[in-house]
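All protein chains but one are shown in place.
Letters are used for the chains, namely A and B, taken in the order the chains are written, and counting of residues starts over at 1 for each.
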Amino acid sequence: MAINLEKISAILQNFVSSTNDVQGAALVTPDGLPLAATLPGGMDEERVSAMSAAMLSLGERIGGELARGSIDRIYVEGNTGYGILTSCSEDAVFLVLASQAAKQGLLLLEIKRAVTELKTLLQ
Amino acid sequence: MEIMRLVVTGPVGAGKSTFIRTISEIEVVDTDRRATDETADLKSSTTVAFDFGRLQFGPDTALHLYGTPGQARFDFMWDILIRKAHAYIMLVAAHRPHEFRYSRRMLAFMRQRSDAPVILGLTHMDLDKAWSQKDILLALGYVKGSQQPPVIVVNPTDQQSTTRAILTLVQYYFTILQAAPHPQVYEASQPCS
Partner (left out) sequence: MAITGHLAEFSLAEIFQFLEQGHKTGLLTITPLPEPTDHHTSRSHYIWFQQGRITTAANRSDGRGLVTLIDKRGWLGSHAAGRLLKSCDLSTPAGLCFKSQGILEADQLRMLFYIQVMQQVCALFALEDGWFHFDSSQKTPLSEATGLSAPALDVTLSGLRALKNWTVLEEKLPDPNAALISMIDGKPTLKLKQAEWQVWEFTDGRTSLKEIAKHLQLSVRQIQQIAFRLIVVSLLEEVPILKPVSTPQPPLISSQPPKAAAAEATPSPAKKLPPSSPETVNATREPVSQSFLNNLMGFLKNQA
């Protein structure tokens, strides 16, 4: 079945505009190609996708070799914000960029909801 | 522990991951993912971060091998890996002339970020469509009069062949080191004034 990219894009857009302090989101393939993205200006979709894939694959390696199990989430915390990678299905990775002001608990909850929604579209 | 870091780079499908898997004594840390781009025509999976292999040859001495992804969208990984490399080998498939220009760009990228010694490893030289070594160098931009890197024909699936390639690279690093002392060594020997 064809993946409904339009719907996926709509979910991302909605997620970015309706969640407080979220600056961007992208859904990418595990080999680093963009499926859909809503990113802050100046960020290159292809580059963001490739970086997400590289990060997730390394995370999964760490999970495996250092006995952390399968990876749900990778968290990058900088002094101006967060980058959070969530495994979405076998075929996609969900990246969220949020500002420093974001409330983490709330953010994770929103991500969880978006991922559930995205998963049904990716099946 | 003293470690030498070597990078194996080159376009998609040149044989980088295979090379590292063949020579490494440990199970290679790979970051392969199923390919969904045009790479899929060539092979089913592709490296997205790096491959890592190791050769330990003494109690405190080891060779670390890093393989880069081939696609330009992972150029940040090229950047990360090349900066720490003592030397690197660029693998080029001799029978795919359409990749020569891409290889040339890759070399320019690496050279801009690192002055580490480089050698060229030509793969698939046994195929009918393979170009000659001389012609490949020319197509990669090494014209008459320019300094040419050492070139070795390599079969990434063959253990002896990959070992010879690594030996060539290490020997080349050695001669370069002999010819021009590293600036850091030179600075260290300067008296403080």
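The criterion applied here is as follows: a residue touches a chain if its C-beta (ideal position, glycine included) is under 8 Å from a C-beta of that chain, and two chains touch if they have at least 3 such contacts.
Remember, it's a predicted structure, so these values are computed and weren't measured experimentally.
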For a quick check of understanding: of B:R34, B:R54 or B:R113, which residue touches the chain that isn't displayed? B:R113
Which chain B residues touch the hidden chain? 2, 4-5, 55, 57-58, 61, 63, 72, 75-76, 79, 83-86, 96-98, 100-101, 104-105, 108-109, 112-116, 129, 131-132, 135, 138-139, 141, 143-144, 159-160, 163-164, 166-167, 170-171, 173-174, 177, 182, 184-185
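Note that only the chains that are shown with their structure count from here on.
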Give, as an integer number of Å, the spacing between the C-alpha centres of chain B and chain A. 32
Which chain A residues qualify as touching chain B in the complex? 29-33, 46-47, 49-51, 53-55, 57-58, 61, 65
Applying the document's contact rule, which stretches of chain B touch chain A when the two form their complex? 29, 31, 33-37, 39, 46, 48-49, 69, 71, 73-74, 76-77
